[in-house]
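Just one protein chain is left out here, and the rest sit where they should.
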Amino acid sequence: MPSGPTHLFIPGPTNVPEVVRRAVNVPMQDHRAPDFPELTGSIFEDLKTVFANSTGRVFVFAASGTGAWEAAITNTLRRGDRVLMARYGQFSHLWVEMATRLGLDVVCLDVPWGEGVPVDQYAEHLAADPGIRAVFVTHNETSTGVTSDVAAVRRAMDAAGSEALLFVDGVSSIASIDFEQDAWGVDLAVSGSQKGFMLPPGLAFLSVSLKALEANAAVDGTVDGTDRAMSPSYFSFASMATANDTGYFPQTPPTQLLHGLRASLDLLLDEGLPQVYARHYRLAEGVRRGVAALGLDLCATDPAQYSDTVSAIRVPHDVDSGDVVRIAYHRYRTSFGAGLSKLAGQVFRIGHLGDCNEVMCLAALAAAEISLNDAGAKIELGAGVAAAQAHYSQHYLEETR
Amino acid sequence: MPSGPTHLFIPGPTNVPEVVRRAVNVPMQDHRAPDFPELTGSIFEDLKTVFANSTGRVFVFAASGTGAWEAAITNTLRRGDRVLMARYGQFSHLWVEMATRLGLDVVCLDVPWGEGVPVDQYAEHLAADPGIRAVFVTHNETSTGVTSDVAAVRRAMDAAGSEALLFVDGVSSIASIDFEQDAWGVDLAVSGSQKGFMLPPGLAFLSVSLKALEANAAVDGTVDGTDRAMSPSYFSFASMATANDTGYFPQTPPTQLLHGLRASLDLLLDEGLPQVYARHYRLAEGVRRGVAALGLDLCATDPAQYSDTVSAIRVPHDVDSGDVVRIAYHRYRTSFGAGLSKLAGQVFRIGHLGDCNEVMCLAALAAAEISLNDAGAKIELGAGVAAAQAHYSQHYLEETR
Amino acid sequence: MPSGPTHLFIPGPTNVPEVVRRAVNVPMQDHRAPDFPELTGSIFEDLKTVFANSTGRVFVFAASGTGAWEAAITNTLRRGDRVLMARYGQFSHLWVEMATRLGLDVVCLDVPWGEGVPVDQYAEHLAADPGIRAVFVTHNETSTGVTSDVAAVRRAMDAAGSEALLFVDGVSSIASIDFEQDAWGVDLAVSGSQKGFMLPPGLAFLSVSLKALEANAAVDGTVDGTDRAMSPSYFSFASMATANDTGYFPQTPPTQLLHGLRASLDLLLDEGLPQVYARHYRLAEGVRRGVAALGLDLCATDPAQYSDTVSAIRVPHDVDSGDVVRIAYHRYRTSFGAGLSKLAGQVFRIGHLGDCNEVMCLAALAAAEISLNDAGAKIELGAGVAAAQAHYSQHYLEETR
Partner (left out) sequence: MPSGPTHLFIPGPTNVPEVVRRAVNVPMQDHRAPDFPELTGSIFEDLKTVFANSTGRVFVFAASGTGAWEAAITNTLRRGDRVLMARYGQFSHLWVEMATRLGLDVVCLDVPWGEGVPVDQYAEHLAADPGIRAVFVTHNETSTGVTSDVAAVRRAMDAAGSEALLFVDGVSSIASIDFEQDAWGVDLAVSGSQKGFMLPPGLAFLSVSLKALEANAAVDGTVDGTDRAMSPSYFSFASMATANDTGYFPQTPPTQLLHGLRASLDLLLDEGLPQVYARHYRLAEGVRRGVAALGLDLCATDPAQYSDTVSAIRVPHDVDSGDVVRIAYHRYRTSFGAGLSKLAGQVFRIGHLGDCNEVMCLAALAAAEISLNDAGAKIELGAGVAAAQAHYSQHYLEETR
């Protein structure tokens, strides 16, 4: 039986920094206390900074990212509304499923897994169909390691004169990869606590534009049996906003996680968002060079869309990626992400986001190499580590020049 | 500025036991790991024991208790369904509001705050209207300190031959006050992590009867624009059950809280549920004797309905209960519950549930006395403490006889 | 079996504030890292502030307070040196024992337990015997709750023209009760982490005057078999000072506790030492009024010497104080200090120091009352609490006037 610490290299939930762990580990307090708004006010402000949302507002729900997806839809759309979506991985697939289940009229474009959002096809549909009420983009598809170009979707929408709302799933991108809500005209950006925010799971974040708030006002309200309104109650923007405006929550919030979020925001803003993004790029690029040196391919097909938070790595054809993941877990106390759905057996995934640095990525590659080797892959041990080392070393060489 | 530890005597969130705090404070792990079901399986089993639900199943969502309310409704009812509710405090009021917003046809009986569920009126309505699809009871109304007789409602339903589902809000009762889902024929019992379960907020529990599961199967499914189905997605029983059956969750669950729940269930079952309930009665009775010795009244009017988890205490007419709460907080680092809504200014509330014992209740009474005194109430300092001491002392005298 | 949190009212180790607990709970680090001195430098500075030692230096050893006693003696005295000590409680007694064991020629004055240092007798001895090399004072005798007048001893020494070193045991006073090393001419002040410093046990503190450092230089060095030098090695001032001057320690220090100490010093200095002392007086005075209202006597005989950190309370003659302590522990999860040595059975002790406030003292009195009652004492339940409440309430009345 293996001993020693576990090693977590999944694309979320991510490792919680010590300072955040300590911030979370506080005694229970009264969430209706007079000084509670001192905590919440600064959190709302700084969350807006992370989302680069200067005019709208943010919401924090006790939920997973999936809850945030639902909140985004149910607060701004009506049953039967036609929306434009694309499916290029497991998480974009699940979002399509939810939208369908919630009664939206989903126009779904299927794209090979490994590619990103089909901007050109979106442009065509938007031009052809002015009735599209909302356009959905999964910014970072966690199952394939593909980062899509949200700004391009916005440009396509503008070019088509679309009045649709732009929904973005940023669960595995925001706070790790550059995200610009204002500049990209994103109306509803969704994230969660357990990825780039480096917190335990349990909080869902929404960052909402003024336009989305207006859409909410238009559809909100009590329904009767035939109404197309979705009438969210737990996830209601309106009741949340009313309470938040006084510094409180309409229900009991997870106060411990809010303290953790305060610490996490401090970490992000102290390092600086550009520096955070640059670090994620540097670490990811090292991993990618390591993968290439091992003679393996990424699931992502376009280098311009390689994700800086997760690399989905194709194993050789005669190897089962499930074996790699199992060996890593049972022999080496290391967690990698498995291949999901149609990628099962074909890829395993290394998360390199959040509280991460060079030595962690080298350890991830070393663990991947030995697990691949033990699973029967013919790879050169150490080669991936060496390539990543060279990249990281070069960075410091340049920096100190 | 006051120093030293804070003292939390609100009716939830409650103080987290040290062993639970430690259980929660674990590093992040992969919720899709091969051995994760070892954790979840035992949790589901033991939760059923706490709810006394031997045949149905339990659900655990990342949400507040309000989320569990919504899950209960949206998974088993349709828009336009007629339901019977009563409003006798702030939380039963909020449940009525949610039901209305979600599109139910609510028959709401208003009862003076301080009384419990109007069993006789329920009986009349049920007899008169066989179209009632669901009956709602707030088992323990946290705002007034009133515990209602759920078993009596079940008897009334049976007497009327009602086929309705019985919904019970047990957020501030379950795991503290006797609750018998099987015996009382409760179909959907709702609770949360932050009261009797002694955990941080963030988990919502539902315990569901077989009949409720059948109702779910009947209403579940994708909606079109005119369907009366509510189509919960985040809170979907079906997708949760499918994943739970394999030991996993459909989304990322708050793994840290699950470890805490494991520890909390161990605490409850090691002490023994009858012993837990007896302790809550003993502690509450001491507080009530203290209140009486101070010459103050409870908000609850019927001694048979006094709550063993929270006492809502009426302050003298010339005193503002808000002052009592503020003085306690700012001078004495002590949190009491304020009077909510129509009880604002008139009552303050002492929570005596969860990780609680005699000395804590004595401290709560001592803090209440000095805060009342400082707020201008003419009470005899120490009198409440003395009455509670006598009660607690008597208990041990009898026990050791 | 009782449930709920434990209640700790012993005169040390004291309750650790949450912020200190979190500060202690850090991962292991390298105590030889380049930036380690950033931590230690500020600690040494602020410790000097707490001891009011502006010219000498402080030492931090991994040890209990007893270790600090030994360090004080072995670094500055030689075997056979004549020293003046007094025995007025268990801890002054143990210090006499140690001094004797270490080979000092101890002149020991026995004083009834409950009185303080016999200043007049000290004056006589000092006048009569210029060969006294050191004078010892237990500032706060934890076993009897007596605080002695150190400044008066210094005046007596000066009046006698004594060149002796003045040793003070401040384990249960420093950081809680006014202590003025410079002003009182204290040469070696000894304390520990687990009382007023509100840390777990494990650190011993010495604050040393320039004169004591010179004494150390005079006696330090390797011994041969007949030398009278004591040759401390682990507790050597010289090797510690050499390492500390670079920001490091000669051995592996308890780094976690050093982080806790940093947090504890922040707490003390943020509140302000005069405010800390005033709070201890206020809390202690409330407890004393409560004790008087119960008709009980303190062990301390002179009100001018009542300790603000611990009250040793005499039980009625027909009651065994051991029963009080046992009942408190087993029935009410409450820890009081027992009567030590010749006070066994006669007194129990309430610690009211460190991370302490009004509601804690009221809880302590309430627990003491019920435990006394259950042990057979005829006391009026609630009377002690009431007297303390009146005192605490009065304080705020005056403050807000």
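General observations
Note that the chains take the letters A, B and C in the order they are written out, and that residue 1 is the start of every chain.
Throughout what follows, contacts are C-beta pairs under 8 Å (C-beta built on N, C-alpha and C of every residue); 3 or more make two chains touch, one makes a residue touch a chain.
Keep in mind the model is a prediction, meaning the values are calculated, not measured.
Mapped onto chain C, the interface with the missing chain covers residues 5-6, 8, 10, 12-16, 21, 24-25, 27-34, 62-67, 69-70, 78-80, 98, 100-103, 192, 194, 200-202, 222-228, 231, 233-236, 250-257, 326, 329-330, 335, 338.
The set of chain B residues touching the chain not shown comprises 18, 22, 25-27.
Contact between chain A and the unshown chain involves residues 1-5, 7, 15, 17-18, 271, 276, 279, 331-334, 355-360, 362-363, 366-367, 369-370, 373-374, 380-387, 389-390, 392-393, 396-397.
Here, only the chains that are shown with their structure count from here on.
Comparing per-chain C-alpha centres with the mean over every protein C-alpha atom, the closest match is chain B.
The distance from the centre of chain A to the centre of chain C, each centre being the mean of the chain's C-alpha atoms, comes to 54 Å.
Here the CA centre of chain B is 46 Å from the CA centre of chain C.
Multi-chain contact residues of chain B (touching two or more other chains) are listed as 15.
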